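Yeah, one chain of the complex is gone here, protein chain that is, but the others are all in their spots.
For chain A:
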Amino acid sequence: MDQNNSLPPYAQGLASPQGAMTPGIPIFSPMMPYGTGLTPQPIQNTNSLSLLEEQQRQQQQQAQQQAQQQAQQQQQQQAVAAVQQSTSQQAAPGASGQTPQLFHSQTLTTAPLPGTTPLYPSPVTPMTPITPATPASESSGIVPQLQNIVSTVNLGCKLDLKTIALRARNAEYNPKRFAAVIMRIREPRTTALIFSSGKMVCTGAKSEEQSRLAARKYARVVQKLGFPAKFLDFKIQNMVGSCDVKFPIRLEGLVLTHQQFSSYEPELFPGLIYRMIKPRIVLLIFVSGKVVLTGAKVRAEIYEAFENIYPILKGFRKTT
């Protein structure tokens, strides 16, 4: 599994500096705590709808991650020297050596994960760890929390919405208002729109794994009602996250300097709408310091967008 490049196991499957994602290898990289939430998806188990298998698979992944985390921590220490030489972020003196450890103690979610962008241009050596060397003075220490995940899946067969609505519990169907069955489950608390073509939209989950689990549960319900439902092309379409920078922000100043990205119309909406180009994320920034990030396909984009905007927001902190 780790013989493909000269990369150590944790970097494998992510962007190699040569600039190509190695395809065909199951992406159980340890830096992604919720590996199956990424696209491309692992090919196995797509058609089996057994929830037990799904949960076992998730546990396996987590066990693998933990094993690889420990191996990685040792290599992190070796890579500290390389970190200090990396040119990708502004290096803080000396303190950067501490940050990789810091990131690890925080369940690995603080690091923006560059593996998602294959064209990672930074000229770092292959030994550089995945956590970019953001020095401690620059990292915000704030992690955006995911609030909503919207995903779609194809059940692969035509469905009769009327029978589903009549026989399933917690299903509503009003063909005059909307041409889909709206079904809700309590655990994870989600809502699904099931269309007669067999396609389904699942919303309301708070993490990628929960979204996948919920989609499987809905597919199970449909299967139990007698339709030959499959689980094809599960894809996360949108992720919404929110966080708080804990200081008030001068939106007027921000819209003046970042005119081509921002739109601030207090008559229309009290927040500033910032359309970041790379990654393509829309941020709603409010005077109180709360930030909502949306439009992401993977978790890393949300983190990266927040790390990008945080220094800008610090520059527009209200001083009174």
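Just so it is clear, a residue touches a chain if its C-beta (ideal position, glycine included) is under 8 Å from a C-beta of that chain, and two chains touch if they have at least 3 such contacts; residues count from 1.
Here, contacts and distances are computed from a predicted model.
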item	value
Per UniProt record, name of the chain withheld from view ["BRAT1 protein", "Transcription initiation factor IIB", "Histidine-containing phosphotransfer protein" or "TWO-COMPONENT RESPONSE REGULATOR"]	"Transcription initiation factor IIB"
Contacting the left-out chain in the complete assembly, out of A:Ser207, A:Gln223, A:Gln237 or A:Ser288	A:Ser288
Residue among A:Arg189, A:Lys235, A:Lys278 or A:Lys318 that touches the chain left out of view	A:Lys318
Hidden partner interface residues of chain A, rising order	248, 252, 255-256, 259-260, 263-268, 270, 287-288, 318, 320
